[in-house]
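In this view, the complex is presented without one of its protein chains, the others remaining in place.
== subunit A ==
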Amino acid sequence: MTQAQAQKLQVSDEVAIQIEKMNKWYGQFHVLRDIDLTVHRGERIVIAGPSGSGKSTMIRCINRLEEHQSGKIIVDGTELTSDLKNIDKVRSEVGMVFQHFNLFPHLTILENCTLAPIWVRKVPKKEAEETAMYFLEKVKIPEQADKYPGQLSGGQQQRVAIARSLCMRPRIMLFDEPTSALDPEMIKEVLDTMIQLAEEGMTMLCVTHEMGFAQAVANRVIFMADGQIIEQNNPHDFFHNPQSERTKQFLSQILGH
């Protein structure tokens, strides 16, 4: 990637996430190798790659759901070390949406959304509920507020999960295959919500196989294989002019030709 291209991809000069020479092992297994990645504020990054290539592990390192063993991860100026204060700080700035939603089944939709603001941010209950309703409206399900997650469809649950994260007013959102567990007719409603979020300038890192989404909203696509970043480029060049053999192979599989 040339300097000029890199310049074009930048959305803002401010760095949101800085990963330097990051390595991670599961026991003897070297999952992530020398990951270098700089994410600027406002960037929408799609991470693609074959299953088992370490995509989930990488974004889970960013909010310390997984611990890295060497290298540096700096989120919003805070370096992730074993210091619990830093971890808490980073987690309150970074929202995460999971493949299986992970809503809390014993709480109503509204309670799911207000729990963390009330207990972590110490927001008064009333205010937390107003914020929750604001975001539930944004993901277009305010009428479900008093139901339990088990009463909602998969697509609705995932939209609640997005709203739940947004209620913490994060500056960065991580998505780990947010549509992979959904029936086809529900994928669109979740993607629409994410596109809306992207348009508002949220910094997003999104592991997904939805290449249409990547082309529509990403300003950078990262391809990972065997725990390494193999290639990164803007969506147009990534899809039409892939550089490495692995990328070409992957694209031909996933795009079905």
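Rule of thumb we're sticking to: contacts are C-beta pairs under 8 Å (C-beta built on N, C-alpha and C of every residue); 3 or more make two chains touch, one makes a residue touch a chain; residues count from 1.
One rule holds for everything that comes next: contacts and distances are computed from a predicted model.
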From "Acyl-CoA dehydrogenase", "Phosphate-specific transport system accessory protein PhoU", "NADP oxidoreductase" or "Amino acid ABC transporter permease", the UniProt protein name for the chain not displayed is "Amino acid ABC transporter permease"
Filtering A:N63, A:Q144, A:T208 or A:Q228 for touch with the omitted chain leaves A:N63
Contacting the left-out chain: of A:F98, A:F135 or A:F213, that is A:F98
Contact residues on subunit A toward the hidden chain run 63-65, 88, 91-92, 94-96, 98, 100, 102-106, 115-116, 119-120, 148, 150-151, 164-165, 168
